[in-house]
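The block underneath contains the structure these notes are about, expressed in structure tokens.
Only one protein chain is missing; all other protein chains are in place.
By written order: A, B and C. Residues from 1 in each chain.
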Amino acid sequence: MSAEVTLATKEFDPAELLGAFTHGLGGEGAVVSFTGHARGAAKDGAAIEALVLESYRGVTLASMKAIAADAMARFDISRCRVVHRTGRIAPGEAIVFVATASAHRRAAFEAADFIMDRLKTEAVFWKREESPDRKRWIEPTSGDHADAQRWQE
Amino acid sequence: MSAEVTLATKEFDPAELLGAFTHGLGGEGAVVSFTGHARGAAKDGAAIEALVLESYRGVTLASMKAIAADAMARFDISRCRVVHRTGRIAPGEAIVFVATASAHRRAAFEAADFIMDRLKTEAVFWKREESPDRKRWIEPTSGDHADAQRWQE
Amino acid sequence: MEETRVMLEIELCGRLADVGGALAQIAIPENGCSVAELFGLIAQQHPALAHPLVSGRVRACVNETIVTPDARVMAGDEVALFPPVSGG
Partner (left out) sequence: MEETRVMLEIELCGRLADVGGALAQIAIPENGCSVAELFGLIAQQHPALAHPLVSGRVRACVNETIVTPDARVMAGDEVALFPPVSGG
């Protein structure tokens, strides 16, 4: 039973993280991963030069760890891995990586899904899309809140 | 829009597959992967020497392709990758790998989940656990059927 | 007068091979028969396979297509019997 959580200040490779996670398995049959990548275009189609994520001291990492611990307590998973970038992220680069392992595929899927919903709405980050002519702060959408709400039942 | 489906006769590396899938992205923000690994112990705790998967000529690959095509039609995903082993699989080795990419994380999660549920109940494989003193055929569980049933609505 | 029969080779997949071997030779009418009739002939000629065949869970695959019980099979067709499948 282990959760490993990292706040990454540099680009990371999701494939490498999945490889390390898989290497550390102890016989679990099911592994789910999610990777979120920075987009090159805003919702209105405008080009994005970079996604900038701000974090706050120890509070950001603590918020990520709390979400991972909740997932471990709530779902029948034996391990999870959470990596989240902070700083300036170029289009295509990974922003977030989540992996979960379980004897049961449903638990692995649900836990990864849950962790992402919670990260979107509760992890202590502030993000903005930057293009040469504008900066736009991004807050969770109503869809993000609805997704997170699914786990309240 | 593309689905790539492979019936693998040798061990494959899920991390490498995720790397290749990620490399081929065209700006999608969300990537979900699922890997199923062969277990070293049966449900009753008995050691398993190997999981043996039988397939049948072109029908097995066709069944995998049909499932991937259904997922592409049903969910808002832009690509998916499905790799499934056939033959003799040692404990820990990957049996199946599924990856999906979408602009929306919910679609990526649901499509991967759907593909796995369908593979479990509809892909043309027959599998048995082998240990030194017994062979045991594995059929979908009632849980597997219930999981697949979720998508009928 | 008895109808002329021809031999059809049937591949038995998965657990069916444990019961009947990997291949079964079945005598069928020269002009072919339906899959439902074939199942009856298999049960007669290979009684060990009767039980799985009456379960309703075995499907026939003819020339690489899974078919319904009313599909026809002829000598020369590539026929296989599929017990319940399970991937992943």
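Throughout what follows, a contact is a pair of C-beta atoms (placed from the backbone, for glycine too) under 8 Å apart; a residue touches a chain by one contact, two chains touch by 3 or more.
The structure presented is a predicted model; accordingly, all values stated were derived computationally and were not measured.
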| item | value |
| --- | --- |
| Contact set of the excluded chain (shown chains only) | A |
| Residue touching the undisplayed chain, where the options are A:Ile48, A:Cys80 or A:Ile95 | A:Ile95 |
| Missing-partner contacts on subunit A, residue numbers | 36, 53-54, 56-59, 62-64, 84, 95-96, 116, 119-128, 135, 137-140, 144 |
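Just so it is clear, only the chains that are shown with their structure count from here on.
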| item | value |
| --- | --- |
| Chain located farthest away, centre of subunit B as origin (C-alpha) | C |
| Subunit B and subunit C: spacing of chain centres that average the CA atoms, whole Å | 29 |
| Subunit A and subunit B: spacing of chain centres that average the CA atoms, whole Å | 23 |
| Whole-Å gap between the CA centroids of subunit A and subunit C | 51 |
| Multi-chain contact residues (two or more partners), subunit A | 105 |
| Interface hub residues of subunit C, defined as touching at least two other chains | 88 |
